[in-house]
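Omission of a single protein chain aside, the complex is shown with its protein chains in their original locations.
Chain lettering (A, B and C) follows the sequence in which the chains are written, and residue indices restart at 1 in each chain.
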Amino acid sequence: MKDVRLLESAFAPGEAIERFAQGHPDAGGVVSFAGQVRAADGCEALELSHYAPLTLPGMDALADEALARWPLDGVMVVHRSGLMLPGETIVLVAAAARHRRDAFHAADFLMDHLKSDAWFWKREKRAGQWHWVEPREADYSDLARWK
Amino acid sequence: MKDVRLLESAFAPGEAIERFAQGHPDAGGVVSFAGQVRAADGCEALELSHYAPLTLPGMDALADEALARWPLDGVMVVHRSGLMLPGETIVLVAAAARHRRDAFHAADFLMDHLKSDAWFWKREKRAGQWHWVEPREADYSDLARWK
Amino acid sequence: MAVTLVFLGRLADLAGAPVREADAPLDWAGLLAVLGGELAEAVSGAKVRLAVNGALLADKTALAAGDGDEVALLPPVSGG
Partner (left out) sequence: MAVTLVFLGRLADLAGAPVREADAPLDWAGLLAVLGGELAEAVSGAKVRLAVNGALLADKTALAAGDGDEVALLPPVSGG
């Protein structure tokens, strides 16, 4: 029903999606979003820090909110922390539902909140220098759609 | 960039999603939708037939339309035909993009068209009897959103 | 000689077979006559389309199939 995890090491998103889909045999469809460290733009590495007393409880409450808003069979929220290299998966969300539109909305909702309303801090290494990343304006307006 | 396939036998959606994501290292995110034969509702089997001269060319044109409408790094459209049992994946679409909203829209667009505007005919077996399935009203109104 | 008729979806059930041969040349009136009864009525429905050799007809009543042509009879689709 609800699978929320904060991982310190690399994971395979496809495997997690497949296990999630198989775990919800009564759902007609599963929508997923996987965000990965982009190889473009000269990003050499990415580091995500978090604050343990807030981060996982916040992810858990977010998953509950998605379950309360749409008729879903289940949701999955998996977020990496620590050091990541290009190609590694940063975040994976999935929603299983009888009707696909509910699953699309829920996955979209989860991502908008993880991007700019979850307790993570992201920095990127470019040309050997670390730079803190803050949400784009579009991330804040994406989030505002759900208020 | 574009991966369009019509399959006659079962496939693992997670593996396909993972290969697709790895094939687009410059995309920040990959949205996917996997539709499966539901175990609920007493559906014993599902059969999809198609018409070769139209089906794959139609899927290919649909993928091209998605690529033309949104700035995507790539799209994948995989559809089963033939006999399927509960739990088997019927359809898998994925879109890779720099910005996640484009990927969400493209996956949503692809599914709405595959549901009610692609050359497939679906029937379900319940209590030993085959019944043809036609799109729900919601499928037609979902499709109309993109006109 | 012959035109090949290909029945899709529930039309194949009505026709009793997925493929049937008809005499060429074949126009819309000829098709309805060949099909007869329930099948002719079903094919006349607004949602049923025709394709000749894989090309959809914008107006199915303009059907003009010749020897060796394949005419597909396409009821409403349902994928995913």
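We take it that contacts are C-beta pairs under 8 Å (C-beta built on N, C-alpha and C of every residue); 3 or more make two chains touch, one makes a residue touch a chain.
These numbers come from a predicted model, not from an experiment.
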Quiz prompt | Contacts of the hidden chain among displayed chains | solution = A
Quiz item: So which of A:Glu65, A:Glu88 or A:Asp117 would be touching the chain we can't see?
Solution: A:Asp117
Practice problem: Name every residue on chain A in touch with the hidden partner chain. | Solution: 35, 48-49, 51, 53-54, 57, 79, 90-91, 111, 114-123, 132-135
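One rule holds in what follows: only the chains that are shown with their structure count from here on.
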Quiz item: What is the distance, in whole Å, between the centres of chain A and chain B, each centre taken as the mean of its C-alpha atoms?
Solution: 23
Quiz item: Between chain B and chain C, what's the gap in Å when you average each chain's C-alpha atoms?
Solution: 27
Quiz item: How far is the middle of chain A from the middle of chain C, if each middle is the mean of its Cα atoms, in Å?
Solution: 49
Practice problem: Going through chain B residue by residue, note those that touch at least 2 other chains and give them in order. | Solution: 35, 111
